[in-house]
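Here the complex is missing a single protein chain, while all its other protein chains stay put.
And then chain A:
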Amino acid sequence: MAKMEYIDAIRLAMKEEMERDDEVFVLGEDVGVKGGVFTTTKGLYEQFGEYRALDTPLAESAIAGVAIGAAMVGMKPIAEMQYSDFMYPATNQIISEAAKIRYRSNNDWSCPVVIRAPIGGGIFGGLYHSQCAESVFFGTPGLKIVAPYTPYDAKGLLKAAVRDPDPVLFFENKKCYRMVSGEVPDTDYIVPIGKANVLREGTDITVIGYSLPLHFVMEAAEELEQEGISAHILDLRTLQPLDKTAILEAVQKTGKVLIVHEDNKTGGVGAEVSAIIAEELLFELDAPIMRLCGPDVPAMPISPPLEREYMLNKDKVKEAMKQLALF
């Protein structure tokens, strides 16, 4: 087993899947010769050639639409959106087409496409290189949505996405690319879509989240342990379909729950998680459901103090966890 960065795990997943199956290919802007603006697809062009690491014209709806067409005849395309902020021109292709192809054809046609898109800020990306797009697509039945936090899950979930018979949106966190590293087996394994994962067992409070903020939550939990607060932490990993059983079990462990994500609060994934808990477990709660999310402003500003204000960090998360524990 090798320790590697999150971005390397994503690259390894694509390489392994492309070696396994000739019908798997990557397409997007700058994914070929350059190897991706973040180097996510580096080496694939050299190993698999021009068409399987395909540089496309700069047009996101075509990237998604062409991938959907190829997927409908049995190819396994991985379409890359350079930033999730630039994914919106492809929204019609994703929501009106990919999500509905199986349903509208009464199971005659299917669309096994993977669409990868980097989310998140904290990289001085300003409004249009920092967004979290997941809530735009969340709540569209027919789509599966994953958002890994650990390198292990990034590899395993991407491989599962490629093999999935339905469209999967793979939201990778660009701040995690180099900041998060961990053990990643070089063996062929998958992480099942639809299953959350307990990152840490605890007894006082439950924290539910996904993607980068879990990094801060884990750090805060270590410190709070010293202060006598024990946190139980659940990584959703898959946003759609949500692992309801795991959510309810995690909440029942402590009776107090904090939901954390970088996407803005209103209409975010946390709202649905919160509703599930309220519907099923309201009378088992020892404190009101608490959410810590990005602010409800259009997007993240670039100036350092503004970006810091917008972003979650260890201190903000720790403060919220403490408040919940003390309730």
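Everything below uses one rule, namely that a residue touches a chain if its C-beta (ideal position, glycine included) is under 8 Å from a C-beta of that chain, and two chains touch if they have at least 3 such contacts; residues count from 1.
We take it that contacts and distances are computed from a predicted model.
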UniProt protein name for the omitted subunit, picking from "2-oxoisovalerate dehydrogenase subunit alpha", "Permease", "Ribulose bisphosphate carboxylase large chain" or "Cytochrome C oxidase subunit IV"? "2-oxoisovalerate dehydrogenase subunit alpha"
Residue, one of A:61, A:181, A:252 or A:323, that touches the chain absent here: A:61
Residue of A:105, A:266 or A:303 touching the missing chain in the full complex: A:105
Decide which residue listed in A:29, A:80, A:97 or A:153 touches the omitted chain of the complex. A:97
Among A:142, A:209 or A:268, which residue is in contact with the omitted chain in the full complex? A:142
Residues of chain A touching the missing chain are 25, 51-52, 56-57, 59, 61-62, 64-75, 77, 89, 92-93, 96-97, 100-110, 141-142, 144, 165-166, 194, 241
